[in-house]
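Every protein chain except one is present and positioned as in the full complex.
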Amino acid sequence: MENNIRHYKIQNRVRKQIEKECMDKIESLKSRGDYIDELDPFLNALFFSIHPDKLQEKTSRPVVGLFCIQAPFELFDAFKLQPFKLCGGSYEAQHLSTSKLPALACPIIKSTMGILNSDDHYRNVFKTIIIPTTCDWVVKFAELAEYNIPELHFMELPHIKENEKGEQRWLLELLELKRFLGKIMGIRLKRKDLLNSVNRYLAAWKYFNKLIELRRDNNISALLFTIIVNAFPFMEIENWTDTLKAVIKKYEMYKEKIKHRAIFLAGAPIVFPNLKMLDLIEEAGMNVTADDICSSERIFPGGACYDDTSEHGLMKALSDRYHKACICPTYADNTRRVNGIFNTLEENGINGVVYHVLKGCHPYDIESISVEKKIKDRGYRFIKIETDYVDEDRQNILTRLEAFNNTL
Amino acid sequence: MPAPDADKFCIHEMDYIWIEFKKHVKEKDGSLTQILRIRKSKGLKNRTGLSKFYNIKAVYNINREKEFYRAPIQYRNNEAEIKITAGKTSFFKVYVFVITETINYIAETSFYVFGSSKNPIHRDILRTELDFLPNLKIIYPEYNYWPQTGQEFKFLLGSDKVNFTVNDAKVIDKGNIETLKLSPDGKFSYIPPSDKLLDLQGISAFKGNILYFRMKSNNKITKLTYTLLLHRSRFANLRLKHGIALFVGTIIFFTFSVLIARKRSPVII
Partner (left out) sequence: MISKIRLIIQNISFIFLTYGGKLGIHLGYSLPCFSCPYVGGCAGNCYLMALQGNYGFEIAAADVFSTWGERALLIFILFLVLFMLLSKLWCGWICPFGTLQDWFTSLRRKLGIAETEFSWKTRDRQKIIKYILLAALIIIPLCIANFGLHSDFKMPFCQICPAKPIMPLFCGETRHLSLDFTNSITLSFTILSMVITGGLFVGIFFKDRFFCMFCPMLALMHIFSKIGFIHFKKSVNTCQGCGNCKRMCPVDIRDVYLEKENKDVLTEDCMLCLKCIESCPGDSVLSVKFFNLNIFSSSRKYLADKCGRLHGK
């Protein structure tokens, strides 16, 4: 009984700290000189990233927990499900999970577990959790969080992309996911619904690319860009697209180049409210105008173009796009990942890459070795920053980034 | 390609000359030469020796024009040959004739030669008139890729210069003699029957059926033959219904096969 009371007291305290952390960040973003009101819906959506129950109320759709970015958003939309991206960015939330995890755990996993533990009802909010077997932390999360594993849906991600076996296996996983979602929703997916969802996301991608073009021209700060992309999984797609259109219209009217030097950011996810790296990069006189981060420009792959409008054809388009186009370092044959970086650096005249690694994140850490070599061999500048959600290393990182800026 | 069973065209009791088609030769400069052989029926051979036929003459005209050209006759191994060369696509009508006191023996035929050369061909133009030649007009069937078995041919005999009476009109097809029918419009009608042997030989294979006409005018008899160059019928053996049935049947079979294969594996064949 005493333990229970203590548990609820801690839970309440941490939940309030999480909310405060989130609200403080929202306020600091709103007080920026370059903030525009059209971004308000995105910030509102980010509030749901720590309140899955409120997300369900807002969207009136059943909520499904989702790790990573290999399961297609289009499929959830076709089933009228709302995915809840299980990528925590809250440092405060880690207080509710640290004791349950190894010492050098991935900060995102710590944060996610903390958020889910911040309210006992949160476990009942999710209809299910979809887990592509990307990295070890994601694979073992359910066990660590003491979920009933048979109720969850694992998708065995083929770690080789460039062969037929990988291609076919991921398609079979998607077909199985479709069958699973149909079973939990009690409906059969209609081809027209899937086609409409795919087209909605293609339309969203069209505007997303316009935003990226503005970003490449150094017209938008990385922090504000990150609000937009981080809000993506917590909004209905049409709502997100309409809000994005309004933002683009505003930016196009008042195109103002940011005076900070353009750089490329690669590496581990940066998740609201932990925008420390972006804050420090800005403070060091640089602006991220391009990145290949899965919580940012890669939040959804877009470009799932198709010519076969049958259900199978659409599933194949999604399967290909969410598998082959993903450059997560979890893949064994990810050597062409740097080509995307080179293309962007060359096309946009950027000559510096900041590689962000979260302590405890093995895939990005491992891949940083080969990426660094390839980028330096091509004559570009490269810096690797390893950090987590704590604030103690801010000054150290800032000094290093300032020095890096001077070398560009 | 020589017509098969040429000797079968020689009938004992009838005397006539006729033209037999031999091969055509591709010349180096692109022109094409058609080789023809002048044949005598056995009935004629029994009456006169070959030497009497040194006064045999051959002429031809090109593309239905009025001029006649001499066709030199070459004798080889007791055979009399004519060679007609064309540098470009041309229609030839060849006349071979022997004039005696009582009987004129005339052999005619006509054919296309598809030459392909820019070099001019020297031809020996004939300055004399050939009044004795009857005018044999051939009316070809409407769809005439080339003369084929199974198609109706009509023949009209006449002459601007001499009055003929036609006493006999026959067609000789490898030893089979058939009398030609005279249709109400005054033309002779002939439908060459299908020839199984010709069908087996290939699309370019041909045979020459002989049309024989015995005519009289002013106490002179003219025995005229026309060698009708025939190919096998291009359409007589086509069965559209069978083809469509097979086509549709194949579509049904393959459609089911594909659907079954797709059912077994939704992903791949």
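By written order: A and B. Residues from 1 in each chain.
One rule holds for everything that comes next: a contact is a pair of C-beta atoms (placed from the backbone, for glycine too) under 8 Å apart; a residue touches a chain by one contact, two chains touch by 3 or more.
All figures in this text were calculated on a predicted structure; none of them were measured in a lab.
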Touch with the omitted chain, as defined above, among B:Leu130, B:Ile191 or B:Val258: B:Val258
Which of A:Leu152, A:Ala325 or A:Ile383 contacts the chain that the document leaves out: A:Ala325
Which of A:Ala317, A:Val371 or A:Leu401 contacts the chain that the document leaves out: A:Ala317
Contacting the left-out chain in the complete assembly, out of A:Pro62, A:Gly285 or A:Gly340: A:Gly340
Touching residues on subunit A - with respect to the absent chain: 161-162, 164, 167, 191, 199-200, 202-203, 205-210, 213, 301-313, 316-317, 320-321, 324-325, 327, 336-337, 339-340, 342-343, 346-347
Sites on subunit B contacted by the missing partner chain, in the whole complex: 26-30, 116-117, 199-205, 232-233, 235, 237-240, 242-244, 246-251, 253-255, 258, 261-262, 267-269
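Here, only the chains that are shown with their structure count from here on.
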Distance from subunit B to subunit A - Cα centre to Cα centre, in angstrom: 86
